[in-house]
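Only one protein chain is missing; all other protein chains are in place.
In order of appearance the chains are A, B and C, and numbering begins at 1 in each one.
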Amino acid sequence: MEEGIPRPLEVEEHSNFTIALALQAAGMGLPYLPTRTALGSDFSCGPHFSSIACPFTGEKLLAVRAVAPDVAILHVQRADSEGNAHLWGNLGVTREAAYAAKRVILTCEELVDHEMILGDPNRTLVPGFLVSHVVHARFGSHPSPTQGYARRDDEFYFDYHRQSRSLEGFQEWLRKWVFEAGDHEGYLELLGKERREKLKPGDELFSPAVNFSV
Amino acid sequence: MEEGIPRPLEVEEHSNFTIALALQAAGMGLPYLPTRTALGSDFSCGPHFSSIACPFTGEKLLAVRAVAPDVAILHVQRADSEGNAHLWGNLGVTREAAYAAKRVILTCEELVDHEMILGDPNRTLVPGFLVSHVVHARFGSHPSPTQGYARRDDEFYFDYHRQSRSLEGFQEWLRKWVFEAGDHEGYLELLGKERREKLKPGDELFSPAVNFSV
Amino acid sequence: MDYTLKELMVVAAAREIRDGEIVFVGMRLPLLGFAVAKELHAPRAVGLFENGVVRDWPALAPIFTMSDPPNICRSLSCGGLIDVMSLLQSGRVDLGFIGGGEIDRFGNLNTHWVEENGRRVRLPGSGGAADIASLAGRCIVIMNHERRRFPPKVRFITSPGYGEGRGWREGKNLKGGGPARAITSLGIFSFDSESREMILSSFHPGVSIEEIQRETGWPLKVSDEVRETRSPSVEELAAVRKYDPKGVWTNN
Partner (left out) sequence: MDYTLKELMVVAAAREIRDGEIVFVGMRLPLLGFAVAKELHAPRAVGLFENGVVRDWPALAPIFTMSDPPNICRSLSCGGLIDVMSLLQSGRVDLGFIGGGEIDRFGNLNTHWVEENGRRVRLPGSGGAADIASLAGRCIVIMNHERRRFPPKVRFITSPGYGEGRGWREGKNLKGGGPARAITSLGIFSFDSESREMILSSFHPGVSIEEIQRETGWPLKVSDEVRETRSPSVEELAAVRKYDPKGVWTNN
């Protein structure tokens, strides 16, 4: 990437917190959000940051410019065909990204009935009207994990890190896992049945049910 | 209240969104948050608002000063003795209040084992270290509802609205329901067994369980 | 009349909702209007409530507040207040319903205080109304039509309409479109696209334009195409009564 292969990319430097705030700002319909982080960090000199004063206390803060991605691709455990989805386990900036993006593509482990989503509205990621596409893709987060559905494929990461050290290795990796795999079915086939079995998590650990009675 | 009985109160005018932002600001450790709401509303002239310009776009925004309550009293369905709690159903600004307040008192329908909270970490309201006290109080939200545990007591609200129209009526209401009730047990007794039974919700409507297996 | 005035108002509110729209729903009449629209011409409309609830079908049972358990249960999504307000602030809400203690000729609403017999009477304040009025794509106002509630200029702007007229909202950088319609107990009003002043577009059956003028605190503008408000159809009335069988909200 540093050498601009195949073409240069523009990079905005962020910390984990500032990129989360940039997404949150966009999702809230704001042009920026203030923060106390990164006030002494050299990357906060970029044009997507601005030093500001609190209008009440006068103290120095950092403004983080909103980032509205053109598209967010998010993987969930359950979605209905309208994009209403249940996500559990790791959240990170998933909700912020879903609210911020101009289009949201959901991939899901299970395509479920609308009725199942209504059974636990507190677990809905975002209302379906923010979602533009739903894709049913078992192991759709591979090689990353999905709580309850897939373990992390540590070996796959090790291989990738090894191969992507050289341009040739990376291209070879791309050829095999992207171009020749063709689609998600091809990718899963390439992964092989044995490996997929090994990725399946262990004993079920179900959450305690909650009662929504009225 | 307008007449300063028994003593004058200072009132900060807010809209639902601006008070939520004021709490969110405090909970995030910020002195203010910006918004696009209330830019044309007369209450936004108060000293807890300030007209600001976006440092990136120059557009006019409203800054809302943080509000950190001295104490937040929040009712949940389940809490363990350390203040780790599951809340479901209506959320409103509960999380924002819990993060913003200097002290948090939880009242709960059920005091549960720590292990039950760990069974669904996505449903935890706030980590227990933010909570200063936990009170086991069945029907603790009365006359407001608690999803799965108590219906709204519409009659109680009607009575209150009727009685609180005059100072004498309000004092009579206070005498009965606060001073003479004494504590929560006394209050529940005053409410009566029959009424408590009527407040219990109907058929159980359990959420679909989710699998946290690893 | 085989329907009540409030049934007529509910139906008028329902007709404002187009299919597929994202609607910030209030309580009482707009809530019923949303249910009627869903039942009839807008099955894909989605309702937002400021407590964080998003519903694609009406509540399970009659409710007094948006946080009553039947409005939470089997909702599409139940997040926080800031979640739905973020949708509003980011321009993703097509319309919202609000009411008020006073409204003026530019559709500004006051729900903070009024004077009665020389005494200042406190009203409930904004709630979510100022947010909806500031930020929704368009606003529908529901009002009781009485002269004391229709001054030429409200004493306090809680929920902004068009302020002092053309260009005022833009000057304030208000992103929402402002009031599109006022549905009152006497008629239905739109707002002039140039002057931004309220214009009578229809009078309810049995109400005269003169009566409406008498109950309005400024010289009323009347549309060239003014007509009688269309009565509820059999289907519309059936839908209203399905969701308010006891007439809790719609009995006169």
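We adopt the following convention: contacts are C-beta pairs under 8 Å (C-beta built on N, C-alpha and C of every residue); 3 or more make two chains touch, one makes a residue touch a chain.
Keep in mind that what you see is a predicted model, and the values were worked out from it rather than measured.
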- Would you mind listing the shown chains in contact with the chain that isn't displayed? A, B
- Which of A:L61, A:V76 or A:A100 touches the missing chain? It is A:L61
- Decide which residue listed in A:H48, A:R65, A:R78 or A:R151 touches the omitted chain of the complex. A:R151
- Item | Contacts of subunit B with the absent chain, listed as residue ranges | 26-30, 84, 99, 117-119, 121-122, 124, 126-130, 212-214
- In the full complex, which residues of subunit A touch the absent chain? 1-2, 13-18, 20-21, 24, 35-43, 59-61, 89-96, 144-145, 147-148, 151-152, 154, 157, 201, 205
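Just so we're on the same page, only the chains that are shown with their structure count from here on.
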- Co-neighbours of subunit A and subunit C resolve to B
- Give the label of the chain whose average Cα location is farthest from that of subunit A. C
- If you average the Cα atoms of each chain, whose average lands nearest the overall Cα average? B
- Item | Centroid distance [mean C-alpha coordinates] between subunit C and subunit A, Å | 39
- For subunit A and subunit B, let me know how many angstrom lie between their CA-based centres, rounded off. 32
- Query: CA centre of subunit B versus CA centre of subunit C: separation in Å?
  - Reply: 27
- Multi-chain contacts in subunit C: which residues touch at least two other chains? 53, 68-69, 72-74, 78-79, 82, 88-89, 135, 175
- Query: So which stretches of subunit A touch two or more other chains?
  - Reply: 29-30, 119, 122, 212-214
